[in-house]
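Note that one protein chain is taken out, while the other chains of the complex remain in position.
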Amino acid sequence: MTAVTERRLTEFTDNDQHPVGYGRMLRKEDPRFVRGKGHYVDDVQLSGMLHLAILRAPMAHARIVKIDVSAAQAHPKVKLVVTGAMLAEKNLAWMPTLSNDVQAVLATDKVRFQGQEVAFVVAEDRYSARDALELIDVEYDVLEAVYDARRALDPDAPVIRDDLEGKTDNHIFDWEAGDAAATEAVFAGAEVVVTQDLVYPRVHPAPMETCGAVADYDAVNGKLTLWSTSQAPHAHRTLYAIVAGLPEHKIRVISPDIGGGFGNKVPIYPGYVCAIVGSLLTGKPVKWMEDRSENLTSTSFARDYVMRGEIAATKDGKILAVRTNVLADHGAFNGQAAPVKYPAGFFGVFTGSYDLQAAYCKQTAVYTNKAPGGVAYACSFRITEAVYLVERMVDCLADELQMDPAELRLRNFIRPEQFPYETKTGWVYDSGEYEKTMREAMRIAGYDELRKEQAEKRARGELMGIGISFFTEAVGAGPRKDMDILGLGMADGCELRIHPTGKAVVRLSVQSQGQGHETTFAQIVAEELGIPPDDIEVVHGDTDQTPFGLGTYGSRSTPVSGAAAALVARKVRDKARIIASGMLEVSVADLEWEKGAFHVAGDPGKAVTIQQIAMRAHGAGDLPEGIEGGLEAQICYNPSNLTYPNGAYICVVDVDPGTGVVKVRRFVAVDDCGTRINPMIIEGQVHGGLADGVGMALMEMIAFDEGGNCLGGSLMDYLIPTALEVPDWETGFTVTPSPHHPIGAKGIGESATVGSPPAVVNGVIDALEPFGVRHVDMPLTPSRVWDAIQGHATPPI
Amino acid sequence: MQVPAPFEYERATTVDQAIGLLDRLGDSARLVAGGHSLLPMMKLRLANFEYLVDINDLHGELGYITVEPEQIRIGAMTRHRELLESAPLAAAFPIFADAERVIADPVVRNRGTLGGSLCQADPSEDLSAVCTALDASCVIRGTAGERVVSMEQFYRGPYETAVGAAEMLVEVRIPVRPGGSSAYEKVERRAGDWAVVSAGVAVWLAGGAITDARVGLAAVGPNTTALPAISEALRGQRPSEAAYERAGELAAAHCAPVTDMRGTEQYKRHLAKELTARALRRAVARVEATGYQGA
Partner (left out) sequence: MQVSMTVNGEPVTREIEGRLLLVHFLRDHLGLTGTHWGCDTSNCGTCVVWLDGEPVKSCTVLAAMAGGHDVRTVEGLEQDGELDPIQQGFMECHGLQCGFCTPGMMMTGRALLDRNPDPTDGEIREAISGQICRCTGYATIVRSIRWAATHPHGKQPEPELAGAES
């Protein structure tokens, strides 16, 4: 690390290469951001706009005895004060969640987590709104809180969801995957069995921009316009129509620039509904922007899994089976966004990247008096948890067998010829060359040299660790026969129109929160049509202007919407070919395409460009029989399968034995996301996810005390890595296209967040090998690492 | 983002004016300098004042690091960044540079002040430990004039100092004694976080032996900035690993850390020991590097 920190970089990769298609190009969206001209929800200013603030529960579990809003209503700048009782009169106090549960918009009978919404005020400015909250008087009858998922099913545990008819416990669902009997048989006969309890603590996406909305209800036209920090504007619009009883065609949801999502901005939050109600009741635009403590204590968290992992193997290191029992803490309302048939998300990929004989998982989900969850924090629908489980178990096995963890993995990877590979839990991995990817990471890292260095350091009592993680993700949800959220299929649309002068506009159903869609989708279309990306406008985020789709999360933009963009461009190209045949007076079969133009086979001089074809499509004169004017197409893409990006990560850490402080010295990440559209953007996605992993592994945790009080309600307590906690990332790649995806691309958004935590944790535990440490849970703060060195590692909860 | 409750803003352009305003407005007024302790508390509504008296204009009068033969005088309005970047200060008291590098973050250090940190008197705050280790004195000015108190007298407990009503801290004086150096060691969970534990040490050598040593700890409970037991144990000793170990043990025994999200009580006690030994070792090495072999 010292060598790098002293470095003064003078050579820069040329990212400004103007590809007509895939390649390195500067982002088209950047010019506004570097000028401070991004347009985020809090930048929305409308005439007469009012501000909304939410009063929240100060304790985790309590009955509401009385609410007195009279003093708040008397505040000279307050226009409106609303309680749960008032919403209940309009049937708006409760709303459906994305998991077929219900969630309170404003509490009516009880508050069920600290930070839950109790009432709201609408005032002339945000300072007055905040002041008015202090004037609302609420009397609570405090109840015992359930803050430990492991106690949620105790017979004497207080029932949290007594709002649900007939509910007598805190159980949500049981779920299983794989074959219990077959797995038990394998375990029973295995030479080596390793068992390990693991906790994946509650963490939070914490994008730099918090959640918020501006609701503007136009009573004259009966139209609601809602600017909101939404990763799924279309899905939200449909849900608002159902929940609020407003006709869907009279709702417009606009996601403008969003300052990071990471799944935090997928659910519909009570605050959005409050803003809508506020606008309906005041007749003015109403803005709600949550503060950071609201974001951390009430919006969708991630993880919070208590797992028992078991791995069975031969003594030569052939992995036979993986089994796991999971307790999932969903908080007070089941707000998780997961396809309906997958209540535990895609946790079923806990079988990892290995060729197993058997696998089985049983999961129990419970309510606790904590904030509800959602699609959160690049979890790829629980794949982060699944990969952590299997990669920790493989390392535990390596430790048991005293085998090199890289070698153990190489012995057990699914082999290229086995693809498409059906796992023991029914997932069909599309493609991968795992050994190649792994060896590339080992090459970049200088793996053998690192092990030599480690041996030398160990002899001197210095603690150096090398952590490995190999992951396979399942992204790009998903085929409509299997996957829907609240009955809405996860297909995605795309519309492409070429203007007469050959410029284009492509309208996406996915929504960027920083992933560079305005650039990469233009590049996809450019690759298919030969129109320069700068000539292609990408429109996204406005339900009035874009086709329907389920939104951006779970790394689905490239696999689903990217496929849609490529296919719609091909539709346009097919039509262009016919028009070209008319222009060149040859048959369609005599034409050849070379990016940007059709020419007559064997006579390259006789050609027409896509721009010329576009003008012809709009111009005077006949077009070939059966062809209408214009040059545009529309598609709704239903993916046939998920895609399976994968990667090999190697993390080098140094641990100070006297203090337990962990320094991440190096991190090598080799990703295989199939076809690479823009390497610059891919690299950025990977870097960001790697930092997330360091954060989760070393410092991030939303903790609670015995009263259910949230201890992670500020960025002073919820620690996110700065530039000083992360190294200069070293990235590489292999390319194994997805065979079923139109352009072979797999998606990359969450790969690094999935693959990096186990690499860091495995590295720290490897460093502690001289102390015989088999496992330590995250977060690996100095205190927790030191405890492990002393021989008393404890779980974080 | 959270915002403070309403208050009146006053601005002082001289020290006397600031004191006068405090005198007139009483308890309902508070001085604000860098504001990075006070304003966050007011935004979270943990503290409310009717009047804030902005004293940033006093930087001209109270922002200085003056080197004299027997002491260095630092004005209370000296910003953290200035303390970090002062070469004379670093030469005389390297502990300041050590500590400042790990206090808050570079942007906050542009605003926060020495006076603000000491007067906030947060038990986790680093400059109190630094000033204690250096045997600093605090100059307090009020309507009745100036008085000078030691660091032990200045720091009364968590968030409580000797600064009374209608008074303000104006200067910190640090004695310069030959044959000395200093060091600061801090463990934090992440850059910018409060210390899990930190240890500041100043040591003086003569004739190859320790003539005096002072240790100040932060984040290990109230009133642990001064550890006279360590000074007594080290005086007359030759610098050695055994001496550092002994000092560390005494530090661990004389503090009262509590278990919290930053660490367990046992871990913090261990750090008190470990960091005291490390800071001592480094401070001694610095003295020896100056080649000082005074009588």
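All chains are identified by letter, namely A and B, in their written order; residue positions are counted from 1 within each chain.
In the analysis below, a contact is a pair of C-beta atoms (placed from the backbone, for glycine too) under 8 Å apart; a residue touches a chain by one contact, two chains touch by 3 or more.
The structure displayed is predicted, hence computed values, not measured ones.
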Contacts of the unshown chain among the visible ones are A, B
Touch with the omitted chain, as defined above, among A:Leu9, A:Ala181 or A:Ala459: A:Leu9
With the missing chain put back, one of A:Ala691, A:Val764 or A:Ala793 would touch it. Which one? A:Ala691
Of the residues listed, A:Gly259, A:Gly630 or A:Gly707, which one is in contact with the missing chain? A:Gly259
Among listed residues B:Ala47, B:Val108 or B:Met261, the absent chain is touched only by B:Val108
Residues of chain A touching the missing chain are 4-10, 12, 15-16, 26-27, 29-38, 40, 42-43, 45, 126-127, 205-210, 257-260, 262, 291-293, 513-516, 680-681, 683-684, 686-692, 714-716, 720, 722-724, 726, 728-729
Against the chain that's been left off, what residues of chain B make contact? List them. 1-9, 11, 32, 35-36, 39-40, 42-44, 52, 54, 56, 81, 104-108, 110-111, 191-192
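Convention: only the chains that are shown with their structure count from here on.
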Which chain B residues qualify as touching chain A in the complex? 1-3, 5-6, 45, 105, 187, 189-193, 196, 261-264, 267-268, 270-271, 274-275, 278
Chain B-touching residues of chain A, taken from the complex the two chains share: 126-127, 130-131, 134, 291-293, 658-661, 699, 703, 711, 716-717, 719, 721-722, 724-725, 781-783, 786-787
